[in-house]
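Quick one: this structure, given as structure tokens, is what I'll be asking you about.
With one protein chain withheld, the remaining protein chains of the complex are depicted in position.
Up next is subunit A:
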Amino acid sequence: MSKYLLNKFLFTVDRDPELVERYREEPRATVEWWESEYANRILGCHTGESSTWLRFDDVEREALAAHDYPRLFELGAHPFLTLTLFIAMFERDHPPLGFQLEYARRLSHMRLPYPDIAT
């Protein structure tokens, strides 16, 4: 299990306008592409010096591919990263604050202590 890699996906997609749209429209294909082409990039290094060992487990891959943000919360993905990216993708489909409130409702089964987000 790699909370770090979940966060890295959310972080790198969120900061790239083209990837945000791609993930919104084709989530499963985008996750597959990202895991094979992007997951091992060290962001401060050139691509010849990538890592070799980073991959999602099946549960993580499916949560991302299904846009399943409650599951991402349960897996300990950083809530700020998840929220920011999902607002970018889906706020446009709702009235003002509508998506944020639906997001809260879909997490309403969660109780303290929340899943650990330490990486």
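Operating definition for what follows: a residue touches a chain if its C-beta (ideal position, glycine included) is under 8 Å from a C-beta of that chain, and two chains touch if they have at least 3 such contacts; residues count from 1.
The rule is simple: contacts and distances are computed from a predicted model.
Refer to UniProt and select, among "NADH-quinone oxidoreductase subunit K", "Phosphate-binding protein", "Tripartite tricarboxylate transporter permease" or "Protocatechuate 4,5-dioxygenase, beta chain", the name of the complex member that is left out.
Looking only at the record, the undisplayed chain corresponds to "Protocatechuate 4,5-dioxygenase, beta chain".
Which subunit A residues touch the hidden chain?
4, 7-8, 11, 14-15, 17, 42-44, 73, 78-84, 87-88, 97, 100-101, 103-105, 107-110, 112-114, 117-119
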